[in-house]
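What you see is the complex with one protein chain gone and the rest in place.
Moving on, here comes subunit A:
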Amino acid sequence: MFKRPTAALAALFLMSTAPLALAAEKPTDPQIAHIAYTAGSIDIEAAKLAIKKSKNKEVVDFAKDMERDHAAVNKQALDLVKKLKVTPEDNDTSKALAKAAEEERAKLAKLKGADFDKAYIENEVAYHKQVDGALETLLIPSASNAELKSLLETGLKIFQGHEQHAEHVAGMLK
């Protein structure tokens, strides 16, 4: 379907709401590290917003879990790139991710109460699904360093766990 993997990735993230970011062929390790770190940071920002805005205990607890887990994983990612002497490199996929996240945050910031809770959790389900897809189909297969690949594989399990957790919370909000 897509000739360029990064274009496919950008499409996965953006779901056709923004122009495709056309970049080079398969991402390099420094780019993968940047994408993974960006993906984690985005979820931490979303969690911070939810902790500030939500009055629902389940939602706030979930957001705190996200903030804690992604901070721990990002710290591990930073430790690894330092050890490997890799400098994370900004790229069009990271930029597209950041832009889409900024738009989502702006949308969420306008909502209140139950509307906010529902929109935040639904976005968490969708976002984790998208990142899972990107990890499985592009980032993990493209990673050349074994330790980076292993970290991404653990990251996939964490994201899949978060997706199920988010689905559980979404079920409770109904």
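Definition applied: contacts are C-beta pairs under 8 Å (C-beta built on N, C-alpha and C of every residue); 3 or more make two chains touch, one makes a residue touch a chain; residues count from 1.
One rule holds in what follows: contacts and distances are computed from a predicted model.
The UniProt record for the undisplayed chain lists the protein name "Amicyanin", from the options "ATP-dependent Clp protease adapter protein ClpS", "CoA-transferase subunit beta", "Amicyanin" or "Carbohydrate ABC transporter permease".
Touching the chain that is not shown, out of A:72, A:109 or A:172: A:72 (per the contact rule at the top). In the full complex, the hidden chain is touched by subunit A at residues 65, 68-69, 72-73, 75-76, 153-154, 157-158, 160-162, 164-165, 168.
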